[in-house]
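Here the structure is laid out as structure tokens; the discussion comes afterwards.
For this depiction, one protein chain was excluded, whereas all remaining protein chains were kept in their positions.
Presenting chain A:
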Amino acid sequence: MMDELKRPVLLVEDSDPDAEALQRLVRKLSLSWPIMRVADGESALDYLFQRGAYVDAPRPMLVLLDLHLPGVGGREILATLKADAHLRSLPVIVFSNSKRVEDVDGAYELGANSYLFKPSRLEELEDVVSALHHFWFNVARLPGLGGLPLG
């Protein structure tokens, strides 16, 4: 169980300030997530399929996925994960700054477990991260953890 709790949240995010903002909030809110960040789609897939530099990478608890990525895009990652028998159950939370209907609906159609809008202002971002934490780590049950909430 303790090992499982150390499993990281995989953050797929090309924007440094966005990644830093999230990490600052995790620290600020004293959240117990180890964050593993990759900055492009290629690396994200390598990590998830344990290839190349990530052969020994632990399976994440959940994935925070930006849609607009250089190279392999968020949609493609989502589609690849949901088509894979082993990775399909891994919760993927899209974390995007797009409110476009096409993006939101498209992500759900591809199997996203949730779609969150990423606000620019730190104060608003803090609310979103708190809510995210509360739901996924206190309320929801994650796969492979025996039905216990993590909190």
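Everything below uses one rule, namely that a residue touches a chain if its C-beta (ideal position, glycine included) is under 8 Å from a C-beta of that chain, and two chains touch if they have at least 3 such contacts; residues count from 1.
The rule is short, and it goes like this: contacts and distances are computed from a predicted model.
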Identity of the absent chain, which is to be given by its UniProt protein name, from "Probable tRNA sulfurtransferase", "CRISPR-associated exonuclease Cas4", "Peptide/nickel transport system permease protein" or "histidine kinase": "histidine kinase"
Residue touching the undisplayed chain, where the options are A:83, A:122 or A:139: A:122
Candidate in contact with the missing chain, chosen from A:80, A:97 or A:114: A:97
Positions on chain A contacted by the hidden chain, ascending: 15-18, 20-21, 24, 68, 97-98, 120-122
